[in-house]
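Missing here is one protein chain; the remaining ones are kept as they sit in the complex.
For subunit A:
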Amino acid sequence: MKKKKMSIHRTALLMLVLAVGLAACGTSKDEPASTTEGGTTAATGGDTIKVGILHSLSGTMSISEVSVKDAEMMAIEEINAKGGVLGKQIEPVIEDGASDWPTFAEKARKLLSENKVATVFGGWTSASRKAMLPVFEELNGLLWYPVQYEGLESSPNIFYTGATTNQQIVPAVTWLLENRGKKFYLLGSDYVFPRTANKIIKEQLKAEGGELVGEEYTPLGHTDYSTIITKIKEAKPDVVFNTLNGDSNVAFFKQLKDAGITSKDLTTLSVSVAEEEIRGIGADVLTGHLAAWNYYETTDTPQNKTFVENYKKKYGNDRVTADPIEAGYDAVYLWAAAVEKAGSTDVAKVKEAAKGLEWDAPEGKVKIDGATQHLYKTVRIGEVQSGGMFKELWNSGEPVKPDPYLKGYTWAATLSVGN
């Protein structure tokens, strides 16, 4: 009896040793030191330049992020077909963030220190970006983040190719106040983006003569909106400003329609509903409702025509392009252009070269603002059509300078951290 037990221990311990060894395999301390002062050299060592792609390929966010990954892969293929960057092919290293923020941090660390990638394209949720940020700052990496977000951030190691608040939310509120009415009802999922966005909107309403008639948050994934729809009916707002995310939009809009409220009775403007989400919710439910973005599949530029054509050819005719997808695509081209200009993948040099860099994106001309590492982007308000596409109602005419801390707005003085 005793003997048997001891042998279990012995063998189990052997396995523990093996496990420790397993963790060690494939690595050794004498790998060439990766970083010279301020940049990666190993990334450019061979015939290829390695770049990381870090999105959620599993879990709740994968439905959105896989499309962005696809667009980034397409951009890499296109650039490679034209000879790559600095005469070298780009080699993507794909990792799964698994919709889990600590995993994003772990995988970012792996890409930078094990794969020695020159840059990383990745993230969707603000939470994933906030989790990766310290890793990129610590290892002096470079992250290209492709989604509109709540602003109030500008890391020296991140390029933000999606909109900040003054390129989406703030102009949308101004437009709504001028065109649809003064009474606002704020509805959002309970996490950082809606809460921060609504904080900004409330200040703006005060300053620009709007009126707040209600504010509600529901947990992520919430699907019962009957009470909230009743509250909306009672409050009689002119506009529902919708910052719900994911599945909740399906439930909210279906129940709104079931309650007999159409876009003719009530304006809703969403900032997280794009072509991809419309496909999931159903265009019939959303027809006539509004959204604010910088890009639509229908945006009329020659670059976009080619982009949409290529995307559909590659991934299927039923696929659609949308704002974050396009921003991910832009990110790869902007990085490649900066590397060409810098003549190196060194982070400091690429950042320097990226300042003021312009590119004809599918959404029109974009330019990197050196101070904030955000893009100048054109703001567009669109109306959902019966086919699931957007019809543009208004645009800002020219790319708007990014202002993540809203320093250009006096009413926002209490919001900004002052960096």
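Before moving on, here are some points about what is shown:
Operating definition for what follows: contacts are C-beta pairs under 8 Å (C-beta built on N, C-alpha and C of every residue); 3 or more make two chains touch, one makes a residue touch a chain; residues count from 1.
Here is the rule we use: contacts and distances are computed from a predicted model.
Hidden chain, UniProt protein name from the list "Aldehyde dehydrogenase", "Spore germination protein KB", "Urea ABC transporter permease subunit UrtC" or "Multisubunit sodium/proton antiporter, MrpC subunit": "Urea ABC transporter permease subunit UrtC".
Touching the chain that is not shown, out of A:47, A:138, A:234 or A:284: A:138 (per the contact rule at the top). Screening A:127, A:235, A:259 or A:348 against the full complex identifies A:127 as the residue touching the chain left out. Within the whole complex, the absent chain has one touching residue among A:191, A:315, A:394 or A:411, and that is A:191. Although one chain is not drawn, its touching partners on subunit A can still be listed: residues 2-4, 6-17, 19-24, 27-29, 31, 57-58, 94-96, 98, 100-102, 105-107, 109-110, 113-114, 125-127, 130-131, 133-135, 138, 150, 152, 190-192, 195-196, 199, 219-220, 415, 417.
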